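Only a single protein chain was left out; the remaining protein chains are all shown in position.
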């Protein structure tokens, strides 16, 4: 493992480059740490699947998709036209820049095509059209649907008739599974050992989640997908304004997995113990955004553990101060940069085009 | 003519497959019933034409476009890149999902390109730009324009300067000619004899139209294009809330064609006599949607004639109960699935690319 430190930079404690944009991750480190051949059978098994919740993703599939994404980061694959002839429908019935553009860029870079609904208000929905009927219609238009919606039950409704693979790009207070996939891909590039079943005690992390999973779908999906990596988590702490930030269902799930999640209402005491901090402060409530947990602010002078890294799905407000951007705690820019690649890996698998990619042995 | 009945299904009375998604149409039946070579001269004559009303379409051109569309359904033509190098402008100044995406999917699947206005409010129109000036501008941007607008006179206004072929995708209470083309393509696949000048009496149909043509452009275009198939219509009945659902102009046109259209204000008596029922309940009034004729509801227990089929351009509200989806009366899902292909046939002709397609002899 090569330790490279850029010259103009903060020298972070880890074996990775850090510059004024935060941590620069090298996908090769993930491949070196997990050098076996890509499990093509597992990835091919994703063909024509939908990803509506993180339940569609096992720890093994997260690792294989991550290793595939790392290869895509390191190789120019556009010459192979991986999604040639495939038409993806991006149906965003709720506000988005980042997620929609990230998916569309992912598709177009692979030579697929896109038709897009950018604004649900400008659709037949205004005429009372049901999602079930929209699903029926989508069957004849494209090969895969990526949908975001303000209603948590929107995915179930469109699936009544939809026969295409569906990616949930955010449903109300439900889930945002490809954000979680991006988050864990980023963490695996940062510390590849997290995917190792029996990892060294020094590689395990104390995880702090600042936010309210019950109301924040990105936080919920991150935490639920994190359950599959629980062997790598020394402790999990949720910092929230709410007395019960989980809701019955998620609490039951955590308990049934034997995860002891500590809940605290003040960030001060626990902050210095976290190796990884996952932040979010925006919750969708009734079709508009509400800022929650905004009293938990991080800035360059916060008592962060040396080497601690911060993830944030962005957009951010004041909870994550810009002063942190230029520190080695900034893993969130690397996280943003990972989104296109892991989504490309997923799209190639769901659309059955793995055979177009000459994956490395 | 082969009678095929799927095993897991309702056995409809017609010679077509039916499953839980309603009637499954086989495009080959249309080709078998009308086996002559495609009239390429007629189709080539559409090059650089506009389709603003159904007047642009003769019975002969509807049949030829339908047979061409049937071939497109049965053949993979993307390898021939039929619209390669052609740029289509979809300008939707009025809400749409179905129609815009259907056209864009049609273009992209044929390897054409699309620039799109999804929301008229987000345009120079907000600065007072006239449609005539927008037309002038479009001349330099693309090769064909597909426009929808809340104003009935919008097509005339843009054509003041526009020199490209124009497809009207719905103009106020005006027309929606490609919806009518989709409707009749669906009917021709369902009963190919409808296009035969001297058809058997048993092949003729009693047509019931539930809606108000004067206010509903899809209904108006369906009915007006239906005039060219009047030899195949034993009777035409309009079921409407309005005393005069036509308006002077359409009434004159019907009379001048010697069509005796009966108007009824109650659906009960006439429903059991209809072979084909065309429904719509949404009218555009002053820029927003109004539901009309909603007291005429169809559901699985309505006294439909055995073998009767229902068309609906969708979106629907309560007037067409979901319970009908799984019956052999459901021709509306097949109708939705037909839209992309007939639009592809039309686009290929308007853009003069018929020579790219190796049509069957």
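A and B are the chain letters, set down in written order, and residue numbers restart from 1 in every chain.
One rule holds in what follows: a residue touches a chain if its C-beta (ideal position, glycine included) is under 8 Å from a C-beta of that chain, and two chains touch if they have at least 3 such contacts.
Quick caveat: nothing in here was measured; it's all calculated off a predicted structure.
Within the set B:21, B:113 or B:305, the residue that contacts the chain not displayed is B:113.
The residue from B:32, B:55 or B:129 that touches the chain not shown here is B:129. Here the missing chain is touched by one residue of B:142, B:245 or B:313, and it is B:142. For the options A:181, A:194, A:340 or A:357, the residue in contact with the chain missing from this view is A:340.
Taking the complete complex into account, residues 85, 87, 89, 113, 115-119, 121-130, 132-134, 136-142, 161 of subunit B touch the chain not shown.
Annotation for subunit A: contacts to the undisplayed chain at residues 21, 78, 92, 95-98, 101-102, 104-105, 108-109, 114, 116, 118-119, 282, 289, 291, 314-317, 322, 333, 336-337, 339-340.
The criterion applied here is as follows: only the chains that are shown with their structure count from here on.
Measuring from the averaged C-alpha position of subunit A to that of subunit B gives a distance of 42 Å.
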